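Note that one protein chain of the assembly has been removed; the remaining protein chains are unaltered in position.
A, B and C label the chains in the order they appear, each numbered from 1.
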Amino acid sequence: MLIPCPHCGTRPVEEFTFLGDASVTRPTTNDPSSMEQWYDYVYLRNNPRGRFDEYAHHSGGCRSWLVVTRNTETHEVYGAVTARDYTRAKGARA
Amino acid sequence: MCKTKTLGAVIPPYHSVQDLRMRYNVFSLIKNSFSGHKNWQPAWREPQPKSEYDIVIVGGGGHGLATAYYLAKEHGLTNVAVLEKGWLGSGNIGRNTTIIRSNYMLPGNNPFYEWSMKLWENLEQDFNFNAMVSQRGVLNLCHTDAQRDAFARRGNAMRIDGVDAELLDREQVREMYPFFDFENARFPIKGGLLQRRGGTVRHDAVAWGYARGADSRGVDIIQRCEVTGIHIENGKVVGVDTNKGFIRCKKLGLATAGNSSETAAMAGLKLPVESHVLQAFVSEGLKPYIDGVVTFGAGHFYVSQSDKGGLVFGGDIDGYNSYARRGNLPMVEHVVEAGVAMIPSIARVRVLRSWGGIMDMSMDGSPIIDKTPIQNLYLNTGWCYGGFKATPASGWCFAHTIARDEPHKLNAAYRLDRFRTGHMLDEKGQGATPNLH
Amino acid sequence: MLNSPEKILPRVSPLRDIAIQGRFGASRTAPGVTFTVRHPLSIISVIARAGQGSATAAALKGYNAQWAGPDQYFVLAENLGEGALYRDLKAKLAGVASVTDQSHGRVVIRMSGPRARAVLAKGTPVDLHPDQFPVGKSALTQMAHVGVHLTRAADDAYDLSVFRGFSESFWEWMTEQAEEYGYQVI
Partner (left out) sequence: MSSYRLDKGGLIDRTTELSFSFDGKPFTGHAGDTLASALMANGMTLMGRSFKYHRPRGVITAGAAEPNALVELREGGRKEANTRATMIELYDGLTARSQNRWPSLNFDVGAVTSLASSIFVAGFYYKTFMWPKSFWEKIYEPLIRRAAGLGTASRLPDPDKYEKAYAHCDLLVIGSGPAGLMAALAAARSGQRVVLADEGARLGGSLLHEREEIDGKSGLDWAAGVLAELASLPTVTLMPRTTVMGWFDGNIFGAVERVNDHVAVPDPYEPRQRYWRIIAKRAVLAAGAEERPVAFGGNDVPGVMLASAMRSYANRYGVAAGRSVAVFANNDSAYRTARDLKAQGVHVEVIVDSRMDASADSAGVPVIRGQQVTDVSGRKGVTGIELSNGTHIDCEALAMSGGWSPIVNLACHRGQKPHWDKSLLAFLPPDNGPGFTVAGSAAGKMLLSECLADGAAKGAAGGKPVAVPNCRDEGFAIAPLWWVKESHGKAFIDYQNDATAKDLPLAAREGYRDVELAKRYTTTGMATDQGKLGNINAIAILAEATGRSMDEVGTTTFRPFYTPVSFGAFAGPFTGHHFQPVRKTPLHEWAEEQGAVFVETGLWMRSSWFPQDGEDWLASASREVLATRNGVGICDVSTLGKIDVQGKDAGAFLDKLYCNTFSTLAVGKARYGLMLREDGIVYDDGTTSRLADDHYVMTTTTANAAKVMAQMEFAHQALFPELDVTYVSVTEQWAQMAVAGPKSRATLQKIVDGLELNDQTAPYMAALEITVMGGVPARLFRLSFSGEHAYELAVPADYGNMVARAVCQAGEEFGIVPYGVEALSIMRIEKGHVAGGELNGTTTAGDLGLGKMVSAKKDFIGRMMAQREGLMDPNRQCVVGIRPVDPTDRIRSGAHLLKRDDTPSMANDQGYVTSVAWSPMLDMWIGLALLANGRARHGEVVQVWDGLRGARVMGEICDPMHFDKENKRLHA
């Protein structure tokens, strides 16, 4: 599998560490009533067969966290953006 | 072998198995040889699905078939269908590294896996099928003082509950496996934790034995039947859509391993589970080389030798979510590097084949066997890479949970809501990162 | 102003007793690869603060600054006293970038010669074809389980910068990979 790191160019999968579903959003409140949101954030995961946004750490390269869009059934990689940009875009959508 | 206490159910001797079309034994083999083996009956029927069942189990793998078997055998529930989208046993039951053991540590896990071991020990006579249960020992190597301390904790947790465990020192390990690297190792072998009752089982035969046993009791095993939707009315499951039409059911059990998130999503449930590919490997056939099962403690590698002579081995998951039953080279190298580090002479042995299975990796490394928020929907998932050894107990407990609508005490800790309440069963201490379990 | 400590205590490379000068490996032909330990060296990590990426890049004009990640650089210099480059950059980049001295934390090995690229191909998945990896370009990668900051210094010369603690192990691996071509250490 080749991952197109926005900083380093295309690199093979052995340079990356994965952290799963990137669609989760850390709650912005610590109010006790938000416990369910936190449970969802920490424990529940999108786990689709097919297109999937996932966190990937270029741990063997530039050490950037990326969000890679990939097909979990064919392993086709559609693209990657930095987690920073992904988070900001998600914030902008919210 | 150490004494173990029984856990409720009494395992019947083989002669109480009822209604088998044809008993298997050496005499039936000889008899059939005279007729050129033309008269063997099918091991299971190929029925068309009925329009309604009391219980439908989704997933014709080890856990699903075992569930159906024990529903029929232990609870007398035979109006049961097992729906399998591929061929019987095409999931992880047919693609694992065949290891059985009960060397667990936490109170929620240990009695469950020990019950599984007891069921293994009587399985073949129970279902009249030789699955080659082979208790040649599982040895976990340790390479640091901290690992040895952790093994001492684990071994004592086993012994305190009557499970066999031995802590070996370096010389005892060397006596068992003198050709391991004791001279030039990057991480010297300091000892190991041995469970002599651990071992291997011929994995396909487990699926076939359970299928034959369930079928003979009236369970319909329907292959090439893919579930495409779950019907829920007023918070209750009423049936499933399949490629062979709608099938009504009073109760629905999901035992779909790596596909659990997908099947649960049909009922609107999001699970604390990720799907990951785990590769396994077999070498060319060799004369006896490794007697038991051995796991390396300084890398990801475990190995045993099958009765056919192939070294069956594996390591870690590839690490990224996947539904593709195949992996990539980095993990192949990672596993094999550890293998050669453990056994320097293995360098000239050849790896014949690699394959992959999809693991239902849970958030604490332990499984879920439970009811769900939806009435009459039951869930069996989260086996990480330990599902095979659990097959008998998983089926036994899941059958109990479905039949009685409540978990058995053996699976009481495997609750779906344990993450919400903070009662995790985390043997490795890795937390909510499924790919580290 | 601090005293210059290397006048009292010489800096000691972790490869001092490892990178022995001489000719090694196959000796059928001229050495395919030449290794040099670049020591002592000043190596300063520069990381731009938020929004200061271009200001940082601009401020580093005139320095030997090698790309080392997004808005990050290693600035290298030879023959400067202990902490001199660090102090210089820290003053120049105040508020613009974080400056950290890594002079002792990394070891830089220069590998050159006609077979240098072939040796590197035994470690890194980075495509070293000159179209893809021209002179002056740097990459962060892994070789032999060790993180490497790799820079093409000339057509057939590369700098490999690794954490100091791994340098001995890395040296053993790298020189073994060069044996078939014959190598010299100078």
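A few comments on the model shown:
Assume a residue touches a chain if its C-beta (ideal position, glycine included) is under 8 Å from a C-beta of that chain, and two chains touch if they have at least 3 such contacts.
Since we're looking at a predicted model, the values are computed, not measured.
Touch with the chain that is not drawn comes from one residue among B:Asn156, B:Thr228 or B:Asn243, which is B:Asn156. Which of B:Trp208, B:Tyr302 or B:Tyr414 touches the hidden chain is settled by the complete complex: it is B:Trp208. Considering the complete assembly, chain A touches the hidden chain via residues 1-2, 12-13, 17, 19, 22, 26-27, 30, 32, 34-35, 38-39, 41-43, 55, 57, 59, 63-65, 74-75, 77, 82-84, 86-88.
Residues 14, 24-26, 28-30, 33, 36-38, 40-44, 46, 87-90, 94, 107, 110-111, 124-125, 128-135, 143-146, 148-157, 159-162, 165-167, 178-179, 181, 184-188, 202, 204-205, 208-209, 223, 283-289, 298-299, 305, 307-309, 324-326, 328-329, 332-333, 336-341, 344-355, 418, 420-424, 426, 428-432 are the ones on chain B that touch the missing chain.
Although one chain is not drawn, its touching partners on chain C can still be listed: residues 2-5, 7-9, 11-14, 25-26, 40, 45, 47-51, 82-83, 97-98, 100-106, 121-122, 124-125, 127, 129, 132, 144-146, 163-166, 168-170, 172-173, 176-177, 179-180, 182.
One rule holds for everything that comes next: only the chains that are shown with their structure count from here on.
Separating the CA-averaged centres of chain B and chain C is a span of 50 Å.
Once the centre of each chain is set as its mean CA position, chain A and chain C turn out to be 32 Å apart. Contacts with at least two other chains are made by residues 12, 14 of chain A.
Every residue of chain B that touches chain A in the complex is listed here, in rising order: 259, 261-262, 270-275, 319-324, 328, 330, 363, 419-420, 432-435. Those residues of chain C that touch chain A in the complex are listed here as 69-70, 72, 125-126, 139-142, 147. For chain A in complex with chain B, the touching residues are 1, 12-14, 17-21, 39-40, 42-49, 52, 54, 56, 70, 72-75.
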